[in-house]
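Right, subunit A next:
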Amino acid sequence: KDQGNQASSDSASGKYEIALITDVGTIDDKSFNQGAWEGVVAYAEENKLTYKYYKPSEKSDDAYLTSIDLAVKAGAKIIVCPGYLFEKPVYNAQDKYPDIKFIILDGYPHTGDYTPVVKENTLSIFYTEQEAGFLAGYAAVKDGYTKMGFMGGIAVPAVIRFGFGYVQGADYAAKELGLADGSVEIKYTYVGNFDATPENMAKAASWYNEGTEVIFACGGAVGNSVMKAAETAKTKVIGVDVDQSSESQTVITSSMKNLTKSVYDALTEYYGGKFRGGEILYLDAGVGGVQLPMESSKFEKFTQKDYDTIYNKIINKEIKILGDQDAADASKLETTKVVVDLID
Partner candidate 1 sequence: MKAKAKLNFINSAWGVSFLSAVMAIAIGLLFGLVILLISNASEALSGFTAIIQGGFADGAKGIGDVLYNATPIIMTGLSVGFAFKTGLFNIGSSGQFTMGAFAAVYVGIKWTFLSGSSHWIVALLAACIAGALWGLLPGILKAVANVHEVISSIMMNYIGMYFVNMLIVSNIHDKIKNQSLPVLKSAIIPKANLDRIFGSQNINIGILIAVLMVVIIYFLINKTTFGYELKACGYSKDASKYAGINAKRNIILSMVIAGALSGLGGGLLYLAGSGKYLQVVDILAPQGFNGISVALLGMSNPIGILFAGLFIAHITVGGVNLQLYSFAPEVIDIIIAAIIYCGAFALLFKNIIFKFSKKKEKEDESI
Partner candidate 2 sequence: MPLRGVRSLKRVCVLTPKGDIGPPSGVAEQLFDIEEGEIMDYVIEMNNITKRFGDFKAVDDVTLKVERGEIHALLGENGAGKSTLMSVLFGLYTPEAGEIIIDKKKVKINNPNDANDLGIGMVHQHFKLVHNFTVLESIVLGKEDTINGFLKMDEARKKVEKLSDRYKLKIDPDAYISDITVGMQQRVEILKMLYRDNDILIFDEPTAVLTQQEIEELMKIMRELTEEGKSIIFITHKLNEIKEAADRCTVLRKGKYIGTVDVKTTSKEQMSEMMVGRKVSFIIEKSDVKNLSPVLEVKNMTITNKFTKKSVVKNVSFDVKKGEILCIAGIDGNGQSELVQGITGLMAINSGHIFLNGKDITKKSIRHKCIEGIAHIPEDRQRYGLVLDYSLKENAVLQTYYQTRFQKNGVIKFEAVRNYAKKLISQYDIRSSQGEDSIVRGMSGGNQQKLIVAREIDRNPEIVIAVQPTRGLDVGAIEYIHNQLLSQREDGKAVLLVSFDLDEVMNVSDRILVMFEGEIVGDLNPKNTTVQELGLYMSGSKRSDSYESKSKA
């Protein structure tokens, strides 16, 4: 267990050279912030470096920038900024602090017009969540599930990409299995928060009650509510972001993006003098950016071999997987086997 807010060594100097600013969530949100933070911790612990995270006072561009100021004041050399909310703050900060390096995840600096301005001291990393979602949807249908669900947290780009991929993966598998048109049903919704609430639990329970066999819970603590519902209904859950198999018996697999590894790698590159400033990286299956944790997965029919096959297809771009910008909503993904029951 990591000491969340503690620095590993010589904190007495008051200098923390690796910094992370959290976005809305907390450092232990089971998701974005946590994944990135674990990367920071792992690298710093291994290399005996000081590190620290900062929580902005509110959710605004200026508050994020103020937190960056604070991190710099505390001696940060490299600052990890998880989330698109940092696009504008990092845009400003990269000019304000030319000697400091920034890693922004899931976003790139711009002034608000979405034209990337990635300076030499900034590295922007994206994940192809649609591929991770695709793997999950594919594996589930291959494993025999036909009544499925997707419960996103808030409709932010990463969550949408997961969901779109999930639908497409299911459709792809159904095609491979030669199922009839419309034989796979996916209930699809965004619950509007990232919390464990009775409302989310009741929603998941109602789906399970109606026959849904597995729900992809894609929104931090929303997963805890879904798992709860699954535990009582004796049904299944697909986790997200990190391997969530340890959280509940009901988790058959997790649609992972390798946040931790990517942050760890970026830090390694920086300290190795190979910081890829100015670049926008897309961490896809090709570089191991996404995966299903096959060792901990509880599939009955879907095998490692199946997994490797489909994974290679994705790497080789044999399958075109649409992202969040490519369709208005999940029902517009033009699937044939899968019927998306959009609930909003």
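Here is the rule we use: a residue touches a chain if its C-beta (ideal position, glycine included) is under 8 Å from a C-beta of that chain, and two chains touch if they have at least 3 such contacts; residues count from 1.
Behind the choice of candidates: all candidates are chains of the complex that A comes from, given by their letters.
It should be emphasised that the depicted structure is a prediction, and the values quoted were computed from it without experimental measurement.
*Asks:* So which of these touches subunit A in the complex, 1 or 2?
*Replies:* Looking at every copy, the candidate touching subunit A is 1.
*Asks:* Of all residues in subunit A, which touch candidate 1 in the complex?
*Replies:* It is residues 4-7, 11-12, 14, 52, 54-63, 65-67, 70, 73-74, 84-85, 88-89, 112, 114, 154-157, 191-193, 195, 324 of subunit A that touch candidate 1.
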